[in-house]
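Pasting in a structure now, in structure tokens, and then I'll have a few things to ask.
A single protein chain has been removed from this complex, and every other one stays in its place.
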Amino acid sequence: MNQQQLEDLVAAYRILAEHGVIDAYGHVSLRSPDNPNRFFLARAIAPQTVQLEDILEYDLDSKPIDPKGRDSVNERFIHSEIYRARPDVMSVVHNHSPSVVPFSVTGVKLRALFHMASFIGVEGLPNFEIRKVKKGSDLLVRTPELGKALAKTLGKAPASLMRGHGSVTVGENIQRSVGRSVYLEMSAIMQMQALALSKKITWFDAAEVKASAPVQDYKRAWPLWREKALAQAEADRK
Amino acid sequence: MNQQQLEDLVAAYRILAEHGVIDAYGHVSLRSPDNPNRFFLARAIAPQTVQLEDILEYDLDSKPIDPKGRDSVNERFIHSEIYRARPDVMSVVHNHSPSVVPFSVTGVKLRALFHMASFIGVEGLPNFEIRKVKKGSDLLVRTPELGKALAKTLGKAPASLMRGHGSVTVGENIQRSVGRSVYLEMSAIMQMQALALSKKITWFDAAEVKASAPVQDYKRAWPLWREKALAQAEADRK
Amino acid sequence: MNQQQLEDLVAAYRILAEHGVIDAYGHVSLRSPDNPNRFFLARAIAPQTVQLEDILEYDLDSKPIDPKGRDSVNERFIHSEIYRARPDVMSVVHNHSPSVVPFSVTGVKLRALFHMASFIGVEGLPNFEIRKVKKGSDLLVRTPELGKALAKTLGKAPASLMRGHGSVTVGENIQRSVGRSVYLEMSAIMQMQALALSKKITWFDAAEVKASAPVQDYKRAWPLWREKALAQAEADRK
Partner (left out) sequence: MNQQQLEDLVAAYRILAEHGVIDAYGHVSLRSPDNPNRFFLARAIAPQTVQLEDILEYDLDSKPIDPKGRDSVNERFIHSEIYRARPDVMSVVHNHSPSVVPFSVTGVKLRALFHMASFIGVEGLPNFEIRKVKKGSDLLVRTPELGKALAKTLGKAPASLMRGHGSVTVGENIQRSVGRSVYLEMSAIMQMQALALSKKITWFDAAEVKASAPVQDYKRAWPLWREKALAQAEADRK
């Protein structure tokens, strides 16, 4: 993991906070490019304040390699179990994306209707109902078992809702996981508005979902987002 | 009451304003850790501008110990009467939280559907109808009697709506009362959106409400919120 | 008209812009305290940029006393004709307050449901339909006749909607006209949300409207708003 990749991760925290996708409680991780059984995640700290020195390395049991005397986030099992189940995934975001939550508590499926978020797909996104695995929980994914159950619900999807809690988005790089989180929130708003206007909506069809996947690399946005985020991190240090 | 606790209170005013939970007219108080029959509250001033010297001390009749020639807020009886009725409460917030008001004027109950605000509970929150106590009022809780009536409506709940006016949230510390205010507003928005999507909603059940209570201490958010708020207070002084 | 009053007017423009109540096209006036047949209004300029030297004085025919080579706003007749018809009014705001417009194009009445905007009243606000006076207009109140017709629709009310256009709010001082504009927008949002939740709403009754009128002087907000606005005006000058 080189300096640029660590900076990507610091930037990711701040980008998600800036876009209102994570509040004080979300987190984002990056699988180590050097060792697929390791990943990097910030310690338990508000995302807007993450700096390089807050990043810790974990194994796939969510044990910190060197805890540095820092608290780990309770829900790190979201990350470790998804990395275990999904070799294609290099980055995971967990957030409380506010406009996604209403879908998670109703039977209404998030479905692809906007080309920046057509990764949602024709079938829509799965929704993790923790109650099926553990009754009377605090809804936090705080054990390997709960992480495995979430990873199972996620399956091969790019994201999964989490009932009454938020969502998780994944990607084969950090631009995708972060960009998907930003545009999932936006698409959720659009879908709520569209459904209020009409019950007859033109969703993306399978061919369009497939064709538009490559465009959603968020590569035009990333350098702008990253630069602003790291400038802020630098300013915060002073 | 030490310097840090007074700063917590100054920060609380500014945090609530920053989150759009209070406008020019809300207030937050802290029961004295030294004397359960005393509490601290800012003088009648816009919350975004509160400084240490604006904090006044009151007894449970809402009489300022030393008024310092300053105006007290009319609605201080909200605070004194809740402190009198609820020995467990150490901090009280009164706000005009905009997305809570629509619930206060309809028969629709705010209910727990989001894990950051599951303190709302299975039964939902009470709603103070001032008209039952005083007809033709200006809706302000400006007497001990009205304060007592509000405290009675609140009962053992963590918050109560106030019809056509706003709400009051309480906590066993200032992090809880402030955090509950922030997340109550957010949960109210989510509930309006969820109800627009579907009438069939998965609410938190009693076991989940109980299990998730400890998590809602807002401890990860507080240091970030506090630091930003006090930096702004310092900047305003210049 | 002394320096403080002129500064109040400059501040008012900037306060309304800051609150999103006026965009590039709203305006606010102040009747001269020295001569009831004169009023002050900024030249045709974006509200966020108004400075003392942009304020012009007008008579009740909307003729500038000294035009200083500046363009007057087309819709100054809103102000002059309301001042003519309403001796009690000392300040007039015209805005495109976005959440008020939807009410202006439907038959749905804005009604008092929030104590900071209970001036709306039990009967609700009138709505100026320019089409009844002039067919095929550009909707602008650009003649004395249209100004008179608007003033007639306003009657004794504190505000009137303008169909497909915005609204006008008045007050016996500038704090009221500005504060009413800010809270009218907020109340409109709350009413849309409340109506989406339920058709059964607890509106203010006549006694509550009357009792809460004195509270809505926006006096706690004004010094904060004014100070920020004038600091910005000063900063803009540099």
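Should a chain be cited, it is by its letter among A, B and C, assigned in written order, with residues numbered from 1 in that chain.
To be clear about the criterion, a residue touches a chain if its C-beta (ideal position, glycine included) is under 8 Å from a C-beta of that chain, and two chains touch if they have at least 3 such contacts.
Computed from a predicted structure; not experimentally measured.
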item: Missing chain: touched chains present in the view; value: A, C
item: Touch list for chain C against the chain that is not drawn; value: 23-25, 44-46, 48-49, 96, 98-99, 101-103, 105-108, 129, 131, 135-140, 163-165, 192, 195-196
item: Chain A, residues in touch with the chain not shown (by the definition above); value: 113-116, 118, 186, 189-190, 193-194, 196-198, 200-205, 207-208, 210-212, 214-215, 218, 220-221, 223-225
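Simple rule for what comes next: only the chains that are shown with their structure count from here on.
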item: Chain closest to the middle, measuring from C-alpha centroids that were averaged per chain; value: B
item: Chain of greatest Cα-centre distance to chain A; value: C
item: Inter-centroid spacing, chain C versus chain B (mean Cα positions, whole Å); value: 32
item: Euclidean distance of C-alpha centroids - chain A vs chain C, Å; value: 45
item: Contacts with 2+ other chains: residues of chain A; value: none
